[in-house]
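A protein chain is absent from this complex, but the other protein chains hold their places.
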Amino acid sequence: MSKRVVSFTVNGEAREIVVAPNRSLLDALRTEAGLTGTKKGCDVGECGSCTVILNGQPVNACLVLAAEADGADITTVEGLQAADGTPHPLQDCFMQCGAAQCGFCTPGILVAAKALLDRNPAPTTDEIRFAIAGNICRCTGYSKIIDAIAMASTAQEATR
Amino acid sequence: MKDFEYFQPATLDDALALLQRYRGSGSLFAGGTDLLVQMKEHVRQPAQVIDIKKIPGMDDFAFDAKTGLRLGALVTTRQVETSPITLRHYAGLAKAATDFASIQVRHRATVVGNVCRASPSADTLPPLIADGADLLIQGPAGQRRIPVQDFCTGPGRTVLAADEIVTHIQIPAPPPRTGKAYIKHGRRAQMELATVGVAVRITLDADGSVADLGLVLAAVAPTPLRALRAEALLRGRRPTTEALAAAAQAASDEARPIGDVRGSADYRREMVRVLTRRALEQALREIRP
Partner (left out) sequence: MSDNAIIGKSVKRQDLLAKVTGDARYVADMQLPGLLYARSKRSNVAHALIRRIDTSRALALPGVKAVLTHQNVPRVLHAGSPHPRSASVTCDQYILDDKVRYWGETVAVVAATSEEIAEAALDLIEVEYEPLPAVFTTDDAAREGAPLIHDREPGGNLVLPPVKTSRGDVERGFAEADLIIEGEYEGGRPTPAYMEPNACMCQWDGNGNLTVWISTQTAFMVRGIIAEVLGLPLHKVRVLVDHMGGGFGAKQDLFQSEFLCALLAKQTRRPVRMEYTREETFLGGRTRHPAKIWLKQGFKKDGTLTARQARVVFNSGAYGSHGPGVTIVGTGALSSLYRCDNVELEGRCLYTNSPIAGAYRGYGVVQTYYALDIQMDEAAHKLGMDPAELKLKNAVREGDIAPSGHPLIGHGLEDCIRRGMQEVGWAALRRRTRDSGVQRRGWGMGCEMHGSSAYPGIKEQGNAIVKMNEDGSVVLLTGTAGLGTGAHTALAQIVAEELGLRFESVSVMHGDTDVVPWDIGAFASHTTYLGGKAAQLAAAEVKRQLFDRAAELLEAAAGDLESIEGVIRVRGSDRTISIRDAVAPRKGVPAAQLVGSATYHPTKSYSFAAHFVEVVVDTETGQITVLQVVPVHEIGKIIHPIAAAGQIEGGIQQGIGHTLYEDYQIDLKTGRSLNANFVDYKMPLSMDMPPIRTVILETAPDPGGPFGAKGVGEDPIVAIGPAIANAVHDAIGVRFRHYPIRPEQVLQALREKQADATAQNEEGVTA
């Protein structure tokens, strides 16, 4: 089928790509847009590795068509750092707490966590667990991930 | 996914025209959390995908104390999960939307999409049926209205014609002294297809006996199952422990579950009994005096 031009903003930068309608946003971000930070763990919305923020909401990029993201505002893991490279508090806390081991689920969880803190700056442990219930991690057992998100929320609240 | 033609109609009429033109080979596309999965797994291969997300007016979310709640086709499960209206008046539906799937999916999946997918284990169907909801359907001949209870005809099958679109759900306002609950059974705390789901809407009259109720089961029949015999046992009676137990047993007897990798038929039947009782108890506790 004929390809079409899709324009969106990713991590604050305007991008234009050309894709067929059957191209997922995940594949388009990873290949056409060259942003390989977002991972493909299952491609059917079951693992959360492909979580991106689309128009302010955390979604599985594998279940969004690239074509329907025309005009959208997207944040991926690559957009968490500040422009000067300063890590986001979540990134800092993940490193400090040892919340990443193999790192494959990490981008998706960081983005889901950012979406959580954007809407709920001081979540309880239960709220954190619930917010990342759709993100599978097979290495860490989640303890340190939850600690890191809680630590980041405290750090962010402190600077408010 | 196989190739397809992709349309983003700007009006409902345009969408209907596309459905008409591609009758049988086109699919409607809203949240995509069912459609795209089915396409990737080669269960459905539509040659045309008709995206309704650009159509204005399809995302209404309006509550009126007399006529109840009106949800447009584009209302997401996330909106239903978080709205103070649903949390207060449609607790069963809100719970179903919460337990439904990950937050990433809830932000995209629509309630109407979950209804139209008509999976036997769909979470939103039992509370909608228990609440007496209707669907508003637009077709080439105009609009029709059908109770959700009559919508599903089999696993993945509904009375919706290939050239029709469900535009709204209308859920009646709950009468006073009404409590609602939805319990979903699965092995894990979240991220589950229901092994069994039970939705209850129960209304007491002034003297504390059951004026009316809806008791609907998921995943134990080809379509959501309204446990009419169980309801009959409670209607007009006081909701005592014995009465609830009897209703739970009746619901279990009415269920027609199959066995599969998620659970055996016997176990599902037993869970209907346990969870019906728990859902009734929970719904009764929700009733504000």
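Per-chain numbering from 1; labels A and B assigned in written order.
Everything below uses one rule, namely that a residue touches a chain if its C-beta (ideal position, glycine included) is under 8 Å from a C-beta of that chain, and two chains touch if they have at least 3 such contacts.
Note that the structure is a prediction, hence the values are computed from the model and not measured.
> Among B:A173, B:V274 or B:I287, which residue is in touch with the absent chain?
B:V274
> With the full complex in mind, choose from A:C47, A:L63 or A:A150 the residue touching the hidden chain.
A:C47
> Of A:T38, A:N60 or A:S153, which sits in contact with the chain we cannot see?
Reading the full complex, the residue touching the unseen chain is A:T38.
> What residues on chain B make contact with the chain left out of this view?
1-3, 185, 187-193, 261-264, 266-267, 270-271, 274-275
> Go through chain A and note every residue touching the omitted chain.
20, 22, 27, 30-31, 35-44, 46-47, 49, 76-78, 80-81, 87, 90-91, 94-98, 100-107, 110, 128-130, 132-133, 135-146
FYI, only the chains that are shown with their structure count from here on.
> State, to the nearest whole Å, the distance from the C-alpha centre of chain A to the C-alpha centre of chain B.
About 30 Å separates the centre of chain A from that of chain B.
> If you look only at chain A, which of its residues touch chain B in the complex?
1, 4, 20-22, 24, 43-46, 48, 51, 57-60, 62-65, 67-68, 112, 115, 130-131, 133-135
> Which chain B residues qualify as touching chain A in the complex?
For chain B paired with chain A, touching residues are 1-6, 8, 32-33, 36-37, 40-41, 49, 51, 53, 78, 101-105, 107-108, 189-191.
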